[in-house]
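Left out: one protein chain. Kept in place: all the others.
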Amino acid sequence: MRVKLKDIEFSSPILTASGTYGYGHEVRDMADVNQWGGIITKSVTRHPREGNPPPRIAETRSGMINSIGLANLGVEKYCNEIIPSLNELQTKVIINIAGSAMKDYLETMEMLESKNGKHVGYEINISCPNVKEGGIEFGVNCEMTEQLTIEMRKRTDKLLIMKLSPNVTRIEDIAQAAESGGADAVSAINTVVGMAIDVKTRRPKLNTAFGGLSGPAIKPIAIANVHKVFKAVNIPIIGIGGIATAKDVVEFLLAGATMVQIGTMNYQNPNLGIQLKGELSEYYSQNEIEKTEDLIGKVEYHSN
Amino acid sequence: MRVKLKDIEFSSPILTASGTYGYGHEVRDMADVNQWGGIITKSVTRHPREGNPPPRIAETRSGMINSIGLANLGVEKYCNEIIPSLNELQTKVIINIAGSAMKDYLETMEMLESKNGKHVGYEINISCPNVKEGGIEFGVNCEMTEQLTIEMRKRTDKLLIMKLSPNVTRIEDIAQAAESGGADAVSAINTVVGMAIDVKTRRPKLNTAFGGLSGPAIKPIAIANVHKVFKAVNIPIIGIGGIATAKDVVEFLLAGATMVQIGTMNYQNPNLGIQLKGELSEYYSQNEIEKTEDLIGKVEYHSN
Amino acid sequence: MIYREMGKVISNEEIAEGIYKTVFISPNISSSSMPGQFVNILPSLDWRNVMRRPMSIASQGNDEISIIYKSVGEGTRIMANWAIGEKVDLIGPLGNYWEGYKSSFPIIVGGGVGIAPILNLHDVLLEKKIDHCLIMGARHSGEHFFPHEPQNKVFLSTDDGSLGIKGNVVDILKSIYPIGKHSQNTKIFSCGPPMMMDEVRNYSNENKLDCDLALETIMACGFGICQGCTVERKAETNGVHSYRNRFALACLDGPIFNAEEIISCV
Partner (left out) sequence: MIYREMGKVISNEEIAEGIYKTVFISPNISSSSMPGQFVNILPSLDWRNVMRRPMSIASQGNDEISIIYKSVGEGTRIMANWAIGEKVDLIGPLGNYWEGYKSSFPIIVGGGVGIAPILNLHDVLLEKKIDHCLIMGARHSGEHFFPHEPQNKVFLSTDDGSLGIKGNVVDILKSIYPIGKHSQNTKIFSCGPPMMMDEVRNYSNENKLDCDLALETIMACGFGICQGCTVERKAETNGVHSYRNRFALACLDGPIFNAEEIISCV
């Protein structure tokens, strides 16, 4: 069950997905947070963000769409109010950073680096529209992704994970850009652009009209993207999208993921990642799998 | 319920999606095919194609993935064996054409045009890898899409509909390319790239590993794409993706579609399009909607 | 403390047209919950939607809790068919609770699916012998499951006049307590459909009454980790604001908000 990213060992390959588990302490009554392989925190930005007006979420078939809008305290308060409580966690913590301009990302990381946080790394959410480039997301552009990765790399020796958007023609190109920029790993996928309309009121079910689709509905899209990236890069991949069962975790590993994250299904079952850790370990022993590496990328193509 | 595309009137805005209703006669025992607004036939290509080896389909949460591989008779046999039976249908027929090089598409259309088919138009599937361009799909490239549309336009006065792929960074750009190439309409979306792995056998659930995701799971993605295209072009849009209920049809109309297509759910209920026509007409009278145009694009944004 | 507990269904009945009441054995939630709080429910163990279904607690005590709900969609349809003995995955108690009723004359107003938290408060007020007025609205008599007893300050309204007073709950309010005719310490507690809540809020404003409203927003988690359940507050948005200042979370900061505090009831 143990798995390593660079020199960091995680007790299980199962992490929380950013934005779906708060800062770890919200669920303490219902789950022993330290049993997760690690916690990836809600995106933090350079300045506080109040997020989008309601409604921010809507249910869809086997999934949901959201447009939370990166609501967060901003990195200053984060350093003072959140880091101390993260430091108390016994599991590995990865801080997710978002921004809308290169400068924001870099300043945010610099401030986080200047604190004595026990966090082991950063996950960089590059699916936010870049204001400077006229609203283009970093995550859809290879040069921007590579440049951002290079600059982030200069500023930290901790784990550096670039989180990829599926809303692109060729995710493998973006993954390669992250790799050549010096990322230690990539994670995939962030949410898929989606929209729903209430036919009664004729209003979009989200205030912002468009949002991000997540949950079991997108699992096949996530598996496809992970596998494409696996064929394109040599750094580890963290698989994300629709995980609900231990079989889903194995499916991501076979597709090429070294670790996975659980998002939407935490809302239904805040103990899911811990439960799946147990089920996965059972699966390993039943199928005589000694270590997670024996599964990673081990999908076997049909021969025709 | 009647709706027009250019000068062609359809008795209902509900069409069959290509590849999900054969050539119309397969279901004659269970559905009065002529009650559909129209039939869009399975993609035909220049040469016969045997399609991909099994397994070709797999179920996923609220959806399915497929890699049929455009199995079809080829346009010559199509002209001789299929067109005569299509000519007997009392509903409007649109022939879907696929290809892997410009030449294929054009020859296929020329041969179809040379027959006295009663079909009212063509839907062009541009989501197949272009062999000349090294496997890039027409549908992901603006210039290729525009060029193909221009050449197709020269060869027919019938309806010309370009079918858009969602597997691109900016679908609106491709839609604009189709519009400036002279398309009468665009349809969206084709399937979303997806993959699933059988954890027992470790084999991909599809022989080709990757396939296309369809069904209710993708509806939010389809609605988002239709709405993006609606904001970008002035030609009509035919909405496709996960339709299962009359409310779903209305949702697509509100998002900007003039007509819709039903795909995957035909497999469960081959009479669905006819049933939804009835339910839609009830919905119109209950909500005092006089004509379909009163719904098209009438989503009302939240005001903040 | 929030519990995730398998509640055992000990009764499940249609108590009015399309309105159901389920009683669970759920000791932890029962002993720790307060009127106004809610539970977040997995309608079935093979539930294929991603969201639980939040329901106010209608009563608690003796190891039991109850909920009262309208069958409006897929989840509530499954709930209406729960069998006796079935185990249901519950998370609760969640949210804040009714406060300030001890030092006031409470007028408590419920309608639509907003009757559960109001009935819960009513029971507590009866138990604590706090004089109060209960007003309940419905579309017609079939939707009521409670007697109209003006003598006990229990008033029912129906849109069609088929039971109690014809009109909506605010029509009743106005007829019993015309504008300006309130004692100083009257406080309104209300839960119901957004339109009704807006009217109740306007009435309270006109009467300069303190008013607490229990709002229903779409919720994914119910315990603060999705940030989806926001309610817009009249908070300063310029300057340095926290993310829960202007957009409060209905599951943590609510579901009960002071009427003065929020922008709208939708």
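Letters A, B and C name the chains as they come in the text, with residue numbers starting at 1 for each one.
Simple rule for what comes next: a contact is a pair of C-beta atoms (placed from the backbone, for glycine too) under 8 Å apart; a residue touches a chain by one contact, two chains touch by 3 or more.
From a predicted model like this one, the values you see are computed outputs, not experimental measurements.
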| item | value |
| --- | --- |
| Options B:Asn190, B:Asn225, B:Asn266 or B:Thr292, residue touching the unrepresented chain | B:Asn266 |
| Identified contact with the non-displayed chain, of B:Thr20, B:Ser127, B:Thr149 or B:Thr292 | B:Thr20 |
| From B:Gly37, B:Gly63 or B:Gly181, residue that would touch the chain that is not displayed | B:Gly63 |
| Contacts of chain B with the absent chain, listed as residue ranges | 19-22, 26-27, 29-30, 42, 48-51, 53-59, 62-64, 66, 68, 71-74, 77, 215-216, 264-268, 270-271 |
| Residues from chain C at the interface with the omitted partner, ascending | 46, 48, 74 |
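Convention: only the chains that are shown with their structure count from here on.
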| item | value |
| --- | --- |
| Each chain counted as touching chain B and chain C at once | A |
| Whole-Å separation of chain centres (CA-atom averages), chain B against chain C | 46 |
| Chain A-chain C separation of Cα centroids, rounded to whole Å | 36 |
| For chain A paired with chain B, centre-to-centre distance based on mean C-alpha positions, whole Å | 33 |
| Sequence positions of chain B contacting 2 or more other chains | 61-62 |
| Overlap residues in chain C, where contacts from two or more other chains coincide | 48 |
